[in-house]
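Some chains have been omitted; the remaining ones sit where they do in the full complex.
Should a chain be cited, it is by its letter among A and B, assigned in written order, with residues numbered from 1 in that chain.
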Amino acid sequence: MSDQNPIFIPGPTNIPEAIRRACDIPTLDHRSTLFRDIFFPVLENIKRVLKTETGEAVIFPASGTGGWEAAICNTLSPGDVVLTSDFGMFSRKWIDMCLRHGLEVRRADANWGQGLPVEAFADVLRADHAHEIKAVLATHNETATGVRSDIASLRAALNEAKHPALLLVDGVSSIASMDFRMDEWGVDVAVTGSQKGFMLPAGLAIVGVSQKAIAAMEHARLPRFFFDFRDMLTMNPSAGYPYTPAVGLLNGLKASSEMLLSEGLEQVFARHKRLAEGVRRAVQSWELPIFAADPALYSDTVTAIALPQGIDGNALVAHADESYGVSFGAGLGEVAGRVFRIGHLGKLTEVQALAGIATAEMALADFDVPIVPGAGVAAAQSYFRKSKGA
Amino acid sequence: MSDQNPIFIPGPTNIPEAIRRACDIPTLDHRSTLFRDIFFPVLENIKRVLKTETGEAVIFPASGTGGWEAAICNTLSPGDVVLTSDFGMFSRKWIDMCLRHGLEVRRADANWGQGLPVEAFADVLRADHAHEIKAVLATHNETATGVRSDIASLRAALNEAKHPALLLVDGVSSIASMDFRMDEWGVDVAVTGSQKGFMLPAGLAIVGVSQKAIAAMEHARLPRFFFDFRDMLTMNPSAGYPYTPAVGLLNGLKASSEMLLSEGLEQVFARHKRLAEGVRRAVQSWELPIFAADPALYSDTVTAIALPQGIDGNALVAHADESYGVSFGAGLGEVAGRVFRIGHLGKLTEVQALAGIATAEMALADFDVPIVPGAGVAAAQSYFRKSKGA
């Protein structure tokens, strides 16, 4: 890859200049008053991005995976039952984490390419009269398959079943890029990382916590220290931190959250949708299948593209990197080799998207995939031109 | 504080220009071959800094506290007995972590200002014929009190007792600044963070793991996922990572470890000792007690200074920050308000040290502490001049 070209992995994203600058600061004493001028606005901004007024924001120097661990450790006890689904690489990994923590996992899986099976979840929840299920775990956007699930419907299913389970949502590749409504959807723990919609380097797990989760925290017996919400919620109000915070990244998060809120969240979502649609038009012009099973499932942050039989997606991605200096996402897990992915999240321009499409075309043509080079670019150009300012 | 002045908290340190540059890079695909060119040298360099040839290096996107958690979760099981000591704020916090993880903690405490009580540990170990103690936890350098403990003697005590317990060492504020010999001292897990001797921003937990710890890992039943050595040790050899790595910090760690090894570890330690001695001479000229109980305990990374009755150390530190734009370390825990600390680790120059001493003098004089302003500077100048190039 070349640092002159945009990057099309579904996170980390291209980092806007202003955010790089905000991250790269001289050492600042995190016990001085300067830190609170960074930290307090960050906490407020994160809540606004999560669309929660009643919840709290907690930020760990970790990755999104650390956020998952915080979500379960702070709310559950060994042997607790969770309901979840394997429908992509990241939902599968969260299951593995639950198992390693001694939770009992009930699954309602779906084929990869499908979203979280809300109906199946609803059936299980309705049948769980004893309320054995303590938490429902949902991956909002499966980064591996480019599939967005319907969290609002999942909340409706919980409500309809009058089920008290906590709702823990992996919003790593959706939050700050696609609509996410923590309060309205009744999300109890919302998890994301710095390197996705917030456009920062990796290094922060950003977590929203509902009052219900805070109440659950008091009785949760999974061991925790580094990821303990309690220390954070006790110390943060006085700008304290249980260990050395990643001040530079937090300053970057201040900049990026201000950038998002200043643009307006709905505008940010619309921008992502428009860029994604341009990419999808290109893919359609190539007559290659989008891996997500249905347009309603299309993710606005990443598009997974199914490759013809005999084309090795990993080799294709490596080739684009080596020959054209552009990184795309390879297939992961069950779809390794069968798909490649174009990430289109963060602060991407139409021109950058066109560069990615043009590169994908060259790589596909080099692999004798029967596409018409330029056709995808033309389809996206046409869409970008007519949707300009719309 | 002012970013024009050096910082004298005992970490994060002043970040050398070259390291800031190395951290601040455009987004790089961590699945591309470029990543291995960063990551492999880092792993090798870390082992050299830890002085281990048989152990492995593991790096988490976390803080030193996360390294502590990795140390215990990967080697111990619920209910396991550990032997440790409360002799400062950070040793105390590690005990708290053990308790929250359901370990049984046996303690041989010492007064703050003293080092880890090796003799008392030896007695306990000798008496533990049943080898109930699974791990000994030791804080090499107590950042809160400026005290360095004797890990070599602790190893001797373990050997003398023929005790098979693991030796887990917190080297957060010693490693890469003061001599640390993982293999020679038989350290099983060595923990540090990026923001101390490695001169980086906070954000990485850097851990050395012995083969004995790796063997223990197979049977350890404390739950873990984010901090699981197994995923790291499986994936790292192919430059894989179980989640998104903090690439910028790793690139910075490549630069800082190269800087350290290129200077020479013994030279780095001598440099720290010389700077520390200059600060201590200044403190002695003020006729204020160094908090560490004995010169043999003096830390070369931080000096805690006892204040006269009636002087509030927290207010003093706040005053130096507000009036002169310089951050020192306040007292923590039991010594909050009673000491202030001058950090002198990382890439500090004599001139920066003199600036810190001069500032401390102004702040002390402003608080009517009976010192002669300039005297500490003169003492340090004299020492720096005559030890130049020695």
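Just so we're on the same page, a contact is a pair of C-beta atoms (placed from the backbone, for glycine too) under 8 Å apart; a residue touches a chain by one contact, two chains touch by 3 or more.
No experiment lies behind these values; they were computed from the predicted model shown.
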Oligomeric state of the whole complex, in copies, if 2 are shown: 4
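We take it that only the chains that are shown with their structure count from here on.
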Superposition rotation for chain A onto chain B, Cα-based, multiple of 5°: 180
Cα-centroid distance, chain A relative to chain B, in whole angstrom: 34
Contacting residues of chain B [partner chain A, same complex]: 1, 3, 7, 9, 11-15, 20, 23-34, 60-66, 68-69, 78, 96-97, 100-102, 193, 195, 201-203, 222-228, 242-249, 321, 327, 330
